[in-house]
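Showing subunit A:
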Amino acid sequence: MKKLLLSILACFPLLLFAQDINALVQKVKAKLEQVNDYEAAGKMKTNVSFLKVPIATIKLYYKKPDKLKIKNEKGISFIPKGAVNINMANVLNSGKFTVLDAGSDKIGNTVVKVVKLLPEDDNADVVLSTLYIDETNAVIRRAKTTTKDNGTYELEMNYGKYLNYGLPDRITFSFNTKDYKMPKGVTFDFEDGTGTKKPEDKSKVKKGKVELDLKSYSINKGVSDALFQ
Partner candidate 1 sequence: MWTLLQIELFKIFKKPRTYLAFAIIAAFIFLIQVGLMVNGKDWMKFILAGLDETMDMEYDKLINGYAVCFFVLNLLLVHVPILVALVAGDLVSGEASMGTLRLLAAKPISRTQIILAKYFAAGIYVFALLLWIAIISLVFSIAVFGVNDLVVAKQNGIQLIEANDILWRYFCAFGFAYIAMMVVAAIALLLSTLSENSIGPIVATVGIIIVCTLVSEMEIPIYQHYIKPYLFTTYMLGWKGFFYIGSNAEGETVKGSIEYLPAILKSMTALLLYIIGLVGAAVFVFRKKDILS
Partner candidate 2 sequence: MPPIITVHQLSKQFAEIHAVSDLSFTVNEGDVYGFLGQNGAGKSTTIRMLLTLIKPSSGQIKIFGKDLSTHRHEILQKIGAVIEKPDLYKYLTAYQNLSIFARISGIKANRTMLMNQLEQVGLAERAHSKVKTFSQGMKQRLGIAVALIHNPDLIILDEPTNGLDPQGIADIRQLILQLSKEKGKTILVSSHLLSEIELIANRIIIIDKGKKIVEGYSAELLDPAKTIVQIETTDNKVAIEQLALSKWKEQIVSSPNGIRLQMNKNAIPDLVKDAVEMNINILAIQPRHSLEDYFLSLTTRPHHVDTTAN
């Protein structure tokens, strides 16, 4: 019986492909849906041209369907807007979309499926998402999302202990930033006295990057709504 089925499927490669991709996305989604909420502790490293910040100790809170919060428990952190999308469940749950197969690629040594998601709702903020899915583990390794308002951002995820829940140990979130400039009269800067100004990157749109290293997840133990205020 199995053999028969396989041979039939082999005869209709395109059909099989589409179904396969949809199934893969569903599989990924199902894996993520095991998680109702979680709390993860970790470190956040920010790399934005005009920001100089230390590595922050943060906590990441998630709650179904689309709540996500990064909190610096003690100090102050600048959290990029759109960081809510670092949880892929949010992307996959954001309404109906058309799934397109865009072939295969490699991330490191892992072969990944490239999948494009086109939202069916024309008014959705997300215009296009491209997912790079590790088929074997049914997890998203990379995601590029283009939005109308917040530019393009990119996620890269590495998995470890929490692979079974589809939760990454390490997330790299890249996003667009705008240039930051204050009038000199407001800040009265102290200058280094060398008189030479560092060459400035003239391009208006700049990339910012945030790296999250998540050490420990506490999954499905309940997270208070108040945390997302």
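Selection rule: all candidates are chains of the complex that A comes from, given by their letters.
Here, a residue touches a chain if its C-beta (ideal position, glycine included) is under 8 Å from a C-beta of that chain, and two chains touch if they have at least 3 such contacts; residues count from 1.
This is a predicted model, so every value here is computed, not measured.
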Quiz item: Among 1 or 2, which chain makes contact with subunit A in the assembled complex?
Solution: 1
Quiz item: Residues of subunit A touching candidate 1 in their complex?
Solution: 45-55, 72, 74-81, 83, 175-184, 186-195, 200, 208
